[in-house]
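A single protein chain has been removed from this complex, and every other one stays in its place.
Letters A and B mark the chains as written, and numbering starts fresh at 1 in each.
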Amino acid sequence: MADVTFTVDGKQITAPAGTLLIEACKTAGIEIPAFCYYPGLSLQAACRMCVVRIEKMPKLQTACTTPVAEGMIVYTETPDIAQARKATLQLLLGNHPLDCPVCDAGGECELQDMTFKYGAADSFYAEPKNHREEQKWSPVVYFDRPRCILCYRCVRMCGEGMDVFALGIQNRGSSSVIAPNVPAHMSPDDLAHVDCEQCGMCIDACPVGALTSGTYRYKTRPWEMNHVATICTHCGDGCKTTLGVRSTSDGSEIVRGDNRDKSGINGDFLCNKGRYAFDFANHEDRITQPLVRQPNGELKPVSWEVALDHVGSKLRALRDTRGGKSIGVIGSNRITNEEAYLLQKFARTVLGTNNIDHHRTADYVSFAQSLAGHTGRTASLNDTLKAPAILLVGGDPTNQSPATAWNLRTDVRLNRARLYVANSEEIKLRRQAKAFVQLAPFGYNAFAAYLAGDNAAAASAASDSNALSAFRDAVKAEENLLILIGSELRGAELKKLIDFGLTIPGAKFALLSDYVNSRGAADMGLLPDMLPGYMPVGSPSDLATEYAVPNEPGLDMLEMFDSAGRGNLSALYIVGSNPVARYGIDPASLKDTFIVVQDMFLTETAALADVVLPAANLYEKSGSVTNSYGDLQQVNKAGDRAGVRSDFEMIVRIADKIGADMRKLVPFGKGLRADMGQSRGAQSGEADRHAVWLTANNLEPRLSPFDAFAILDEIQRLVPGYNILRLQLLSGNDQHLSPVAPTPLVQIGTRRDQVLPANDSLFTSGTLGRFSTMLGDLQQNEAQRLIQIQTAAD
Amino acid sequence: MPTLVSHPDEVKVISRRFGQGAADIEKYLELDGYKAVQRAIAEGPEWIINTMKASGLRGRGGAGFPTGMKWSFVPKVSEKPKYVLVNGDESEPGTCKDHVLFLHDPHSIIEGTMIAGLAIGSRLGFIYLRGEYRYLLKIVEKAVADAYAKGFLGKNIFGSGIDFDIITQTGAGAYEVGEESALMESLEGKRGVPRIKPPFPAVVGLYGGPTVINNAETIANAPHILLMGGEAYAKLGTERNGGTRLFGISGHVERPGVYELPMGYSLRKAIYEVAGGIKDGKKLKAVVPGGSSCPVLTADEIDVGLDFDQMGKAGTMLGSGGIVVLDETVSIVEFALRVISFYQHESCGWCIPCREGTDWIKKTLTRVHAGGGSKKDIDNVQYLAENMMGRTFCPLGDAAAMPTLGFVKKFRKEFEEYIDGKRVDTPLITIDQLVGAH
Partner (left out) sequence: MSTVANTIFSPELAARFDHLVTIYPLSRSALVPMLLYAQDEIGYVSDAAVAEIAQRLDLVELEVRNVLSYYSMLRTKPAGKYNVQVCTNISCMLRGGYKILDHCKETLGIGHKQTTPDGVFSLEEVECIGACCWAPAMQINYDFHEDLTPEKVDVLFQMYRDGQGKDVK
């Protein structure tokens, strides 16, 4: 729309016609207070806090519902406005409990802030306040009714934002109350509950302390925490979560996760895992001492030095006696890019083996190879919020990548995007879809063929051929289509779908995977046949040239275990992975293999190990991760636990013990003559600008092999597609990368399909999720609900 | 059955069929029924709207918006269907005129709805009655069925080639639904909470389509106006206040009832002559002139004409035409408490000033009335009411604040008497909140 110019508090402002006054003012730096207004949700005009004076209007007007108009003259802070807001606050405070000293929201409360600003401190009511008991709606959502100011943000967030509709408004007038969808009288425990996705968005949206989080309530005060914005370790969306950490006797404990930052790639959104499932770090089963198996078979705690010596000497001996190719390495989907890169480099250059793999949750190799020769065809998570049309084939974002689902719903709601869903299941996102076609089980290959024009494939793709045909016509008529692909599609069928998509002008693609760095693990070459950046082993590449990399592809995950079973695998080095449980490996097959496991817990895999090294998790380290879409983001260290080490450090120290050249493994030491801080100065509380500049421009000294940035330098230098903008990364922003396999193509379809989707639900997260008490509680909560439904049905 | 009353000063336009069995379609036809709509079909929309404009008819629900102008705001061309909506959610305390109208002349409302439909190019009308009026709904439903049976409603009405349908609808107990946009919400099966305006119903109304929404009495006037001519109707009233209207006179009068008086008729005469004066020979203390939301007039302030403008000048409103008369024995504090209790009970709870303001005024007045008040309470009540005025989402906040301000300002002494312990009453226990209240 055309721009209009208007005046606010004497300041000339220009904004597109139709912009809401409250938004236009915010953009211009004029903050208008509001409780009920929430960007992107439907308008309420209920709280009356955003009232402003508009010339020629007799009454004060609500800025949240007024579109800007040419020549409009607006005042946002006059005595009558201040009085109106003050009176509104006085009315709210009349029944508000004023238990701010113990309220979770104390210090982060919009009502407190407004009261402070407008000085509505005097109370003139003699009547007692309406007190109600706090209600536990779910393990993670608590409702304190007297604190509620009825802004309806939670109701809209749950309904419009989440498409869950678990919260409503009941009664009317001063008896109005936010009500959850399981009323007390219909609940076996006579208490009201929410039957929902437990995302906690209602808590996020609540301007006061009416909705509080089960993980955080009454734990601490906001100002007693440090707030660290980092990337959630769970699904492949890679949301930014802000972790509140507090010092403890053995490190620093994460006490809260939320989205207070809202600067991340996830925008307003954070799901239950990002919000609550940080508690594995504090789980009582966590290992904090290295364990070495004794001759009697027991795992015994030893010092780090002893453990690392043992690992180093043993691996060196096995490499030197049985050859590097007798050793296997398994990486993780939850370690940083730097760690993943370092691990494969360690395997290839120190151990001398290409036997390296990880739990693949999507076929990124075929994805990259299918897009070889094309540029600008990979989508960012940001595209899911803006694309005019989306084709979702396979996958279930609602449960497996909730931020993607949030964005798609938002895109449909606010931008009227056209969503096309093809799935063998009736996934929830079909409710937002313009067209949904239910595919036959395993019908993706036929569907891809059908899209590409093979009409004979229709019968095996879906039972409803008319729907299928209309679906294809609609999809083919689109331009700038965003094609989201679930991990069900792999190899040749994935290529078939992408080939079809490439015929649509402006189409972009993304392949959804399951964990925070599933994509990074593939990009970084945790693969037996691919070097970082999908450079095939044996073909010329910078990496292969610079370091001595074995020329033959190594063993993949299953081959390694087969080899172990035959007694040919001398050692297996497993970093942050639990393949024994995931792939159902027979423990007996590993009896002749020397196993080293880096993990937080004594998992099924770790329990078989000869050495277990207690590892830090993603929230306890720094580095970078790449989400499903190829968006790179920075991970910041939030929590800390005495006794554990980052995987990066452990790899380096093991390499050191093996006798590797540290400077070759981690190219540190560059820039030793740099300014070491003599001339630096930062005012208290400010960033050290000198340091920021040096870091941003890749000029800071790498002082030791433990500096992950030294590896990032190398990733940037050697991995095609990882042309990182440092300042973007360090500012906590996301950046889209698209490593693309080199042409000519390696034949797709000849590789073994080793993709094993995690199929996590909203309340599971692989092995790690089992150690999250909160996720456990939510699973139990969900199970109980299902039993109740079953009982009710009987 | 409500008793019908009559007085020589009445000018019977809209009430001319009352008591004649016109709920029966044959009787209605005998009394010039369904002639206006046929004329309307013949003359066309422009003529209808011009006639309505000329009549000076202003909305009888309370706000007094000129009806012809309202109809003219509806866009001629619309992608979405247009609707006519008849507001029979008569709920303003002191008001029972539509009650009589539905009872005695339901076809005039049906005919009026059709005329409005013809005027704006709508094919579907709704007649919404408050839930308490179930027996009237039966009457209206029968009238609608009879009209269908005669072929007056449905396809090709009166051979015009135009289709028109009417759906009757019932509420379920909510004053707020009398507000036009809240009524649309209710009719769409939602909580009766008002909508953000603009857009106004004439542009985006029911189901998102352009909608004319009129009070039942307003709509029932349309057939009469078309038959007698706009100017003739206008002449019955005063300048800018055309015609007559139904006034419900209740409270302490000898002959309470619904009377049709010309606009501008003297309030004093309405009380003392038409309604027979103050009951049992008592003295007049005050009058709430147009439903409970109108600021009170004292006994000295009743020499005023009953039209929108004169009442406005007198510092009150013509409102819904419900004149409530208070004799000298009435405790204004108790009365004010009863009024605010109503608005507290009926506040929809959407916006803070109304939801919390009505509640705190009620709580404070309850205490004052029970003898527990302090001087500061009177100021507090006034402060609360003043800070509700013009600040709420819909007019209910004003409706609660205006009378409260009137009582406190004009009868402050009485409040002080309660506070000083000079006057003690048994506490007034007002209606609890809803059953489902948590």
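Here, contacts are C-beta pairs under 8 Å (C-beta built on N, C-alpha and C of every residue); 3 or more make two chains touch, one makes a residue touch a chain.
Predicted, not measured: the structure shown is a model, and the values here were computed from it.
Student: Can you say which of B:L326, B:V368 or B:V381 touches the chain missing from this structure?
Tutor: For the chain that is not drawn, the touching residue is B:L326.
Student: Pick out which of B:E10, B:E90 or B:E260 touches the chain that's been left out of the picture.
Tutor: The one listed residue touching the chain not shown is B:E90.
Student: For the chain left out of this view, which of B:G33, B:G62, B:G257 or B:G373 touches it?
Tutor: Missing-chain contact among the listed residues: B:G257.
Student: Have a look at B:P45, B:P106, B:G125 or B:G192 and name the one touching the chain we're not showing.
Tutor: That would be B:G192, which touches the missing chain.
Student: Among A:M186, A:L730 or A:I789, which one touches the chain that has been omitted from the display?
Tutor: From the options A:M186, A:L730 or A:I789, the contact with the absent chain belongs to A:M186.
Student: Counting contacts across the full complex, list the positions on subunit B that touch the omitted chain.
Tutor: 2-3, 5, 81, 90-96, 98-99, 124, 130-135, 138, 167, 169-175, 186-193, 207, 248-252, 256-258, 288, 292, 322, 324-327, 330, 335, 338-339, 342, 345-346, 348, 428, 431-432, 434-436
Student: What residue numbers in subunit A mark contact with the hidden partner chain?
Tutor: Residues 165-172, 179-181, 183, 185-186 of subunit A touch the chain absent from view.
Throughout what follows, only the chains that are shown with their structure count from here on.
Student: For subunit A versus subunit B, what separation do you get between their C-alpha means, in angstrom?
Tutor: 56
Student: Going by the contact rule set out above, which residues of subunit A touch subunit B in the complex?
Tutor: Interface residues on subunit A, with respect to subunit B: 43-48, 51, 58-60, 65, 83-84, 87-88, 91-92, 94-95, 124-127, 132, 145, 149-150, 169-177, 179.
Student: List the residues on subunit B that touch subunit A in their complex, please.
Tutor: 174, 176, 191, 196, 344-353, 355-360, 363-364, 367, 372, 376-377, 380, 383-384, 387, 390-393, 433-434, 436-438
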